[in-house]
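Missing here: one protein chain of the complex. Every other protein chain is in place.
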Amino acid sequence: MKIIVAIKQVPEREAPVRIDAGGKWIEEANIQWAMNESDAYALEEALQLKEKHSGEVVVLSAGPERAGTTIREALAKGADRAIHIACDDLGDRDALGVARLLAAAIKPENPDLLLTGLQSDDLGYGQTGVILAELLGLPHASLILHVEKTDAGLTVKRELEEGWFQNIELPIPAVLSMQSGGSKLRYATLMGIKRARTKEVRTLSAAELAAPVASSVRLERIALPQKQKSTQILSGTAKETAAALVEKLKFEARIL
Amino acid sequence: MSSILVVIEQREARISRISWEALAAAQSLGAQLSLPVAAAIPGAQTESLAAELAGKALAKVVRVEHPLLSAYTPDGFTSALEQLVRAEQPGYVLFPHSYQVRDYAPALAARLGQVLIGDVTGIGDGPTFSRQLMQGRLNGAYRHSGAGPCFISVQSGAFHADAVQAGSAQIALFTPTIEAAQIRTRPGEPFRGSAQTVDLGSAQFIVSVGRGIKGAENLPVVEELAAALGAELAASRPICDNGWLPMERQVGSSGQTVSPKLYVAVGISGAIQHLVGIKGSQCVVAINKDPDAPIFEVADYGIVGDLFEVVPAITEAVKAAKQ
Partner (left out) sequence: MILFPATLAEPQHFSLWERLLFAGLVLLSITLFWRRFATVLRKILQSKRDADFRLFPLGRRMWDFFWEVLCQAKVIRQRPLPGIAHAFVFWTFCAFALVTLNHCAVGFGLGFLSSTSLAGRAYSYFAAAFAVACAGGILGLFVRRFLVRPRWLGQELSWESGFIALLIFVLMATYLAAFFVADVSPAARALWWLHSVALLTFLPVVPHTKHLHLLLSPATVFLSRGGFSHIPPLAGDEDFGLVAGTDLTRLVSLQAYSCVECGRCTEHCPAANTGKLLNPKEIVLGIRGYLNEYGPSSAEPLIGKYNPQEAPFQCTTCGACEFQCPVGIEHLPILVGLRRGAVNTGAWESDHGSRLFLALERGSNALGLPAGDRDKFIQKQQLPIFDGSQEYCLWLGCMGGYDPKGREIVADFARVMNYLGTSYGVLRKEKCTGDPVRRLGNDLLFQQLAESNLEMLSQSKVKKIVTICPHCVRTIQEDWKEFGTPPPVEHHSEFLARFVSQLPQVQGQEKIVYHDPCYLGRYRNVYQEPRTVVAHAGELLEAPRSHERSFCCGAGGGLAFLGEETGERVSHVRAAELAATGASTVGTACPFCNSMFRDAFAARGEDVPQLLDIAQLTARGLPNDAG
């Protein structure tokens, strides 16, 4: 089975968030970068499928030169080769624009399965996989925790709301958006890093993929949220604090 | 820019709460832009739900009905709604940001050359649509440009379902053309996660108890709170070490790592071994008699007091709130 995993390099979870002079994005100067979390789960699922059924895992990532480190990380964890779409203007493209770029690189590869993470930790659109399926004319399912290969195609476990799940059968080739937490991630190893040095990374330029930059949705400005998380100590009699707590859980935290 | 269309989602033959919230958002946008709001309800049998919607302040209610829409499939819903949007030509299409919508709305938008603005938490002048970035550490304001409908999905809880204005609306029937062969995925029946065994890892609500409980005989106090919340019962290590609760209910570095929506820590002081196990929790409530207990550092809500008084009071308040 030939599997393509689309991965994205995002700011590390602990990276400082400072708004840049343009007011449209954060300062990237002192940021450390990491593989998007749900993409790491997509990669893990792909590697496990390959280990079970043999085949090839190709990672695909669009981004500037620095994305190379994340691509190497994916190769170190066991992907066979990589395609890097060199693209410095990712931020100017909307979800459809980025998906068009990826689709143009995927088409000639004719994969049996295309995996993406559910959503990115930075922009959080959560649309790339679903749009890719539309652009490539392939069936898809999203919020997938587990993939089983069958004679007819695939059976996947999809997460529903409130603790429910559902199995879905679909033919291949197909596109799946992978939810985090469905499997256990492997750690990077020294051997993996050393072996990755000799693996192929093909670089394509955004220009040669001929995907238009024009977008219909624009991020106008960004702002820091007003409230920082801090502990609220509720006081009063037992009855009063209990009532206050339930009120907060209902309307502030919105979890009751 | 003729109208606003809001797509209603049904769950277990009822209109989901978040759909009402989307409807409230649509009405608010309609008021801002002076545009009529219509609701569409896709499904195989939509008559009674459409009747319920007809009691709201809407220009019309469209029953998008087809036998192949009885179970949700992305192919079926995308195709049906594509036909509806092409026919209705709305300026805005609003969805509830549910798992179902996330599964097909981006494809629907893309099919019409558009991009969904998802998970919207607020609507500003312009209109601009705000949503969170960087996992809630930033807010972004988005604007749609160019021709064609603007697709929006609204986040759960961002708008109030009870703000939906009542009125009366006509009901129309729209029958899309869908071939069985178009539908490529076969959905199975929903099922619950492992119900028998203790699965703290995927529990949404957890009530966890520590040494403050003093003895096994006092456990019913927290068990009742757990029952009222529909929560799993968990514990810190000393409780399990003493055999008051089984080891599989231990949360922390030597037990399970949890990520519930709500974690209620009762009589837990918050040793590091415990804290590392709960760091994925969305909301932590701590109840402890020691105001300096480290658990308060990580809690969202803290109550300093005697758990034997506070916890039963919370149990009662939760029961009352759930009625």
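Quick notes on this one:
We call the chains A and B, going by the order they appear; numbering starts again at 1 in every chain.
The rule is simple: a contact is a pair of C-beta atoms (placed from the backbone, for glycine too) under 8 Å apart; a residue touches a chain by one contact, two chains touch by 3 or more.
Keep in mind it's a predicted model, so treat the numbers as computed, not measured.
Within the complete assembly, A:191 is the residue of A:29, A:191 or A:210 that touches the hidden chain.
Screening B:36, B:122, B:188 or B:238 against the full complex identifies B:238 as the residue touching the chain left out. Summary of contacts with the chain left out: across B:211, B:261 or B:289, the touching residue is B:211. By the touch definition given at the top, chain A reaches the unshown chain through residues 12-14, 34, 184-194. Although one chain is hidden here, its contacts on chain B can still be listed: residues 211, 237-238, 241-242, 247, 253-255, 257, 270-273, 275-276, 279, 294, 297-298.
The rule is simple: only the chains that are shown with their structure count from here on.
Work out the mean CA point of chain A and of chain B, and you get 21 Å between them.
Residues 74-75, 78, 98-99, 102-104, 106-107, 109-111, 113-119, 128, 131-146, 148, 156-157, 184-193, 202, 204, 261-262, 282-283, 285, 296-306, 309-310, 312-314, 316-318, 320-322 of chain B are the ones that touch chain A when the two sit in their complex. In the complex of the two chains, the chain A residues touching chain B come out as 11, 13, 17, 19, 26, 94-96, 99, 121-127, 130-131, 133-135, 139-143, 159-171, 215-225, 229, 231-235, 238-239, 241-243, 245-246, 248-250, 253-256.
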